[in-house]
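Below is one structure, written out as structure tokens; comments come after it.
Shown here: the complex without one of its protein chains, the others still in place.
Labels run A and B following the written order; every chain starts at residue 1.
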Amino acid sequence: MSTPVITFLTDYGLDDAFVGICHAVIAGICPEARIIDLTHGIPRHDVRGGAVALRDAIPFAPAGVHLAVVDPDVGAARRAVAVRAGDGRLFVGPDNGLLWPAAAKFGGVVEAVDVSHSSLRLEPVSATFHGRDVFAPIAAHLAAGIALAETGDPCDPGSLVTLELPHARHTMGALEVAVLALDRFGNAQLGATHEDVAALKLGEPVGVELANGAVHQARYVWTFSDGASGELLLYEDASRSLALAVREGSAADRLQISPGDEIRLRLP
Amino acid sequence: MSTPVITFLTDYGLDDAFVGICHAVIAGICPEARIIDLTHGIPRHDVRGGAVALRDAIPFAPAGVHLAVVDPDVGAARRAVAVRAGDGRLFVGPDNGLLWPAAAKFGGVVEAVDVSHSSLRLEPVSATFHGRDVFAPIAAHLAAGIALAETGDPCDPGSLVTLELPHARHTMGALEVAVLALDRFGNAQLGATHEDVAALKLGEPVGVELANGAVHQARYVWTFSDGASGELLLYEDASRSLALAVREGSAADRLQISPGDEIRLRLP
Partner (left out) sequence: MSTPVITFLTDYGLDDAFVGICHAVIAGICPEARIIDLTHGIPRHDVRGGAVALRDAIPFAPAGVHLAVVDPDVGAARRAVAVRAGDGRLFVGPDNGLLWPAAAKFGGVVEAVDVSHSSLRLEPVSATFHGRDVFAPIAAHLAAGIALAETGDPCDPGSLVTLELPHARHTMGALEVAVLALDRFGNAQLGATHEDVAALKLGEPVGVELANGAVHQARYVWTFSDGASGELLLYEDASRSLALAVREGSAADRLQISPGDEIRLRLP
């Protein structure tokens, strides 16, 4: 049998032992599991940013158990869930929409279990660290081969919290889009794809209008090196989303934008 | 035989190759070992913070070799040691108290070896990177099955440097406590437990008096979501220590406190 894989994504950061302790818990329950840390650098409590990162990373990961924790309401009434997507992948995390876009990409949720009171939790369950006490143990037991239905109380997939990412909206001569995420290089991923700017040709100028009315000139290119140093560029990023970058610089700094901001792309 | 586990905790950070090189050294000596990085984000030279993090993480880790390096006196006279705790766990690191609270939790040190001049070190031993040249090789050889006594010169467990963490002290109507550690969310772990405030009821107010005399109002709660946004909260954290948090904020920023600071909790 092949080695079970658990991918792991959180907003825990690496400055503390949160991630390491979850690894330790998993190693204790399913020593043969291979853990792939997708990232632990999701901005604190940014459920949408975590959902986008998970959706964009999972297609490159072996099928397995996909553990994700961005959980601003830990300890409150939100449910903890384990779900199966149409293609068989298993997702474990809080029921706050975090898992939704990734599961949707793989056939949607076809089976769901409420693990909030699972007998597989570590006792005593803390009020603030469900990654350690609830989510990691469930993921590890699933990797070890327990049936999904055995991890808690089956529930209606239709009862799960959904998360719909913003789509681009065409208006007169412009495309209204949301900033989905920023990476460490200051590149801004937008809620739009190549198809939304199908008439745009490589090399053409695009006006980037911010919420405050300021307009920055960008150019539509294939890759960073098609721009001059310091030039604002619109391009298709590696997740196949439209994105803004500054060559050898930071679009986030240049435009002073944050995830969730709305901008207008003025097409030629 | 099961896969040997080495847990690993340092103040090396992840910006440089220090941690990666230690992994490489271990992989060369004991390829079958599984390394669990607990954290490498201990504040530079913060032996007490590292000791607390190690003590709080190890209970969740499989028994094995526990490698820890926070070593402000590297290259000086301090000893390098490998020790066995009462329950059989092995700890490797500098003899500066770092390993002490974790070992104490597992039965105390029952066997100790001075590995400062171990024949298992990587030669030439550098003056500044004993993680690579001393501690990682010793940990890897222990994981590979060498007997503890063979790693260096047996020494008296009673000769080890100890580290006693501060306890809470009851004074008239108040509890004097030390700040043990801050996490990336700005939550402040205190040197006190639930039992130290046994008379306090959930929901009751607590005055937090700082060294400069300023008093902040907090409330004793079960979890973050029991507070209002921006409210200062006293709660039992996942390590079962009392801790201070600001919901959707940072207690460290609000109170301007640092590890080692003393505060007074004014109980109702």
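We take it that contacts are C-beta pairs under 8 Å (C-beta built on N, C-alpha and C of every residue); 3 or more make two chains touch, one makes a residue touch a chain.
Keep in mind the model is a prediction, meaning the values are calculated, not measured.
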Of the candidates A:A53, A:A82 or A:I257, the residue in contact with the absent chain is A:A53
Would you indicate which residue among A:A61, A:A144, A:A174 or A:L210 is in contact with the undisplayed chain? A:A61
Across A:S159, A:T223 or A:S258, the one contacting the chain not displayed is A:T223
Where chain B meets the left-out chain, the residues are 12-21, 23-25, 27-28, 31, 44-45, 72-76, 122, 126-129, 132-133
What does the interface between chain A and the hidden chain look like in terms of residue numbers? 2-3, 5, 7, 9, 14, 34, 36-41, 53, 56-57, 60-62, 183-185, 222-226, 235-238, 240, 248
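One rule holds in what follows: only the chains that are shown with their structure count from here on.
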Could you tell me the distance, in whole angstrom, between the mean C-alpha positions of chain A and chain B? 31
